[in-house]
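The other protein chains are all here in position, but one chain of the complex has been omitted.
Chain IDs A, B and C follow the sequence of writing; residue 1 opens each chain.
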């Protein structure tokens, strides 16, 4: 088992003919992902790499190629509309890689996806991978290993770092989810924790947070209530000065709230094993799961 | 029994201190309606007629007077906001008497009420009366009689006409609902038909339609499917020329659709007894119910 | 409220929708000058279009094409001041007071694009069809599969992907698709921005070089929004409206002139229509629709009665009031107030029911008005029709 995506997922890539879209579509296909369609407005009727049909609209991709998951590579100016198009077309899951979407656009988009019943991952996220089954995102597939650890992260490359450590200590991953670093996103730590709790394969969860916002605090609230799996957490940004923007729009410490120390404290109190060094994520989880 | 309102309904009047609002509030109280609060922004703290507390907001009226039904007398410029305020405050039922609210305002308001789970009756309607129990509206109470006939109408005075006929032939009414004559309103014929079907007291329904729109056709669709009660219908506007606006914004015949003849035909086909003369409503229902 | 083509196009232009260059003219000379101005900009053909509220102008000779400014002037001169008869006017037609002189454009394809309120779905609906230039009602009746609909979500407006979907349904491709998407989005924005009840572009044309242009346009504004939109109210053309209807509107009365002989004054639109229906059933014909409305004051009833008595062809009057908000005594006082300024030489039938009906009847009986009393609706209609014979 795994969460969100598996070998049965039928993926449509929005923006398949763009530079990033085409590069990562090839990477996903190479990994074994079932990419059944692409969408680029005005390029309907073409075939991507002689194998993937391209449509003008997601609605068509849904109807003709039965796509149920959309991976979105669309520039910030058009990304909000693209996500809404995916949701309106009825995909089960939409993953948006795009960085730099205005926050108020996302406020609107998140409400829209909720109305449509579409789960949104991201934006500004690497996507989701269920190793050995399906990769829907931009993460380097080869560092992953099929296994029993669930990974949830607001960061991209820091997630690869954590996954790499897990893989090196022999711990594979059930699913690794990058929820994205923007202030307003579709899926929270808590949403993923709930899914992992219900996934039979997952035996432990790595949670990688960042300064800013209160997503980690909300996760801690939830975890405090008898969460069934061991959780190892790391919070990036202890050295970040207040009020500065650290790349992710989400990672601003405003008015003393959302500091790394505060997040680490509440997670610890909720029974989470919080590591001080990002390098300790893998070995700590290995110790807890007794597979070291 | 009855539908929508009964002796337990706790009514707040929005616009209670205005000319119309105060006149009809007194009429409702005189009829026996339990008016527990009034709302006029800026007049919170006053007491209407030494008996009804006035609040600044519906939220306060809900919280302090436990109002669950709102009757709205607010000029067109402020009516949409007033209805939304009632819905946001969580009243179960809002009835809007106001005539002349822009249609696109109502498009927004109807969606809003749906989100809030508030049933809206109207706008541009006389309200609802469950004779002998509760009158929440502007209809003349004295023409009504407690009884077994449900009345649903897009018109105001034509409803009183029909009710008067029923009363004269000795047929009381369980509840009489004026759904309002505007193109976009909160509650349809069909909604009311469903409620009457589930009301044990109601033994027959009078439906009074008008030219324009397709509310009667939708009612016919629903009635055709084994509706449990006898229905007598009259459609006003057989003599109305196409394309002319007949007072109610709803009553425009556009492009041949929504004519009185078409509505009468589909209702007949759905098993409804359609009367040609409005004067025949009462006697026809009496014949059917065998109480003549 | 209906707008003229030239007003509608000015609004389209304001919202960024391409329309042909044009100018309004009210004389032969002005039309020729306008066409000459267009000729300077390179136009070689000129459309002369009667500006009246009635549709079907083409069939009635209200749209002509000229090959020179002087011909445009001549055609305009011939059209101005005439009564234009179209399938949507009565046989008497409507007076042409203004024409629009428009530069002729190169038409590759004619489409239909309209927005109105879908009462059933309770939201605006876009109606698009590849069958442009003909009446959309005919397309809907004969080729329903050629009609594409898209609904506009309340509060949110039309999403770009939805507009793009409509443009695909119109068969547009490449840069024409992008242009069409923009037009559809802007029309939706305009519909909501103006609180229109109808916004129709028919035909929406694709030019030879792939541009998307509104060749004709019809906008109706929701009357209920005019109180907060003086800019739109200012576009009202009273000359296109019935004189009595204007007089009624000034008193916030709802009045519509009809062809019959029995005048009626009723409270409530539904009861007014039902009264007209009863008059017809009784063998008469209604002369008008007149709703004195809810909460009518003495003054308003007096004004209503005066306006009603001005209707042509009257041979009988029926006053039918079922008191709710409107009180019978106020109605009576209003009628009595109007009496001194009127010569009532036709029979008046009065039916008062509901709130303060008895008081009203009593007041009328004490007045100078002679009238026939009726108890029920059908009785009132029968008596009024009979009295008029």
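The rule is simple: contacts are C-beta pairs under 8 Å (C-beta built on N, C-alpha and C of every residue); 3 or more make two chains touch, one makes a residue touch a chain.
These figures come from a predicted structure and were not determined experimentally.
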{"item": "Left-out chain, listing which of the shown chains it touches", "value": "A, B, C"}
{"item": "Option from A:60, A:85 or A:99 whose C-beta touches the chain left out", "value": "A:99"}
{"item": "Option touching the unshown chain, where A:140, A:172, A:230 or A:271 are the choices", "value": "A:140"}
{"item": "Touch with the omitted chain, as defined above, among B:17, B:56 or B:259", "value": "B:56"}
{"item": "Residues of subunit B in contact with the chain not shown", "value": "41-42, 56-59, 78, 81-82, 84-85, 88, 108, 112"}
{"item": "Hidden partner interface residues of subunit A, rising order", "value": "19-20, 24, 76-77, 99-108, 110-112, 126, 138-140, 143, 153-161, 164, 181, 183-184, 208, 210-211, 213-215, 218, 234, 236-241, 243-251, 255-256, 276-279"}
{"item": "Absent chain, residues of subunit C that touch it", "value": "155-156"}
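Following the convention adopted for this analysis, only the chains that are shown with their structure count from here on.
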{"item": "Chain contact topology (line, ring, star, complete or other)", "value": "line"}
{"item": "Identity of the chain that, by mean CA position, is farthest from subunit A", "value": "C"}
{"item": "Interchain centroid distance [CA atoms averaged], subunit A/subunit C, Å", "value": "55"}
{"item": "Distance between the centres, which are taken as Cα means, of subunit B and subunit A, whole angstrom", "value": "50"}
{"item": "Contacts with two or more other chains, residues of subunit B listed in rising order", "value": "none"}
{"item": "Where subunit C touches two or more other chains, by residue", "value": "none"}
